[in-house]
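This is the structure I want to talk about, given as structure tokens.
The complex is shown incomplete by one protein chain, all other protein chains being positioned as in the whole.
Right after this comes chain A.
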Amino acid sequence: MATDAMAPVGTAATPKIRSELMLQRVRAARWFLVPMMIALAIVAGWPLTRSIWFSFTDATLNDLYGAEWVGFGNYLRWQVLESGTVRYRGVLADPDWWNAVWNTVRFAFWSVLWETVLGMIVALVLNAEFRGRGIVRAAILIPWAIPTIVSARMWGWMLNDQFGIINDLGMKLGLLSAPVAWTASADTAMTAVLIVDIWKTTPFMALLILAGLQMIPKDIYEAADIDGVHPVKQFFRITLPLVRPALMVAIIFRVLDALRIFDLIYVLTPNSRSTKTMSVLAQENLFQFNNFAEGSTQSTLLFLLIAIFTILYIWIGKVNFEGGDR
């Protein structure tokens, strides 16, 4: 498809004569795309269309197919009472929804920020030459490789207020005066979730940044040494600008992941209002509270939010998905 759009740019002046080989390549490319398009349509296109459609109906789990069209009612509807006051209903007027939006945004911001900073540090260390680098590179991926459910459970026990090792250590070292119910307390639940997510996803970030770092030729650092550029300046003036394309792609991957966070929060801090995110809320409405239409509406809004964010990010950040800018 891309070839179709690109080809005329260079050959705009010449009459459109395509060689046999070029036509053959385009045909082959289309055939190779077909399996992926079909798979995408089945696993992404169809469910997405269905949930968007359900968000405009009064569907419940008991009666999915008998659902009736209600327009934008699930998003926002209002009722003028006899007293003259207007009462708003629907997801957009629901404080629980806005609490979830705020939780999600807060979570995404802090987790991605810390993962970027820590991931950059880890990547810089791994980019240096030292004995056993290969083993360390593999070892650092372990948190990323453990299934989220397992690591959430593991951290749940470690953070437990009565038996957890974190409270035990904190008490013995004199850092805590009393055990803290990290995951249960409304004040600390978000921090607990952030710690586990940062622990889990920093390796992913580090690996993506490391790939970008390895694209930077070594000799320009030697030129900088000759120029007498201090190592800290080398980082900010050479490394950071050159790793930026890879960094931007890594950040967007992580933000998209963070905005739809579900599993970690669902397992680590179930039913905590201070950590409940959009995905968790939508899942509850869809499958636990039998508000299928409302859950669909929330899913659709989440999808829109992520889509708008992605478009803005790519547009404003001038992200280049084709790799380096050299």
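What we mean here is this: a contact is a pair of C-beta atoms (placed from the backbone, for glycine too) under 8 Å apart; a residue touches a chain by one contact, two chains touch by 3 or more; residues count from 1.
Basically, contacts and distances are computed from a predicted model.
Student: Which one, "Acetolactate synthase small subunit", "ATPase", "Fumarate reductase flavoprotein subunit" or "ATP-binding cassette domain-containing protein", is the UniProt name for the chain you do not see?
Tutor: Spelling it out: the chain absent from the display is recorded in UniProt as "ATP-binding cassette domain-containing protein".
Student: Looking at the whole complex, which of A:Gly45, A:Gly66 or A:Pro217 touches the chain that is not displayed?
Tutor: Reading the full complex, the residue touching the unseen chain is A:Pro217.
Student: Specify the residue from the set A:Lys233, A:Arg273 or A:Lys318 that touches the hidden chain.
Tutor: In the full complex, the listed residue that touches the missing chain is A:Lys233.
Student: Have a look at A:Gly66, A:Pro241 or A:Pro270 and name the one touching the chain we're not showing.
Tutor: The one listed residue touching the chain not shown is A:Pro241.
Student: To test your reading of the contact rule: which positions on chain A touch the chain that is missing from view?
Tutor: Listed in rising order, the touching residues are 217, 219-220, 222-230, 233, 237-238, 241-242, 325-326.
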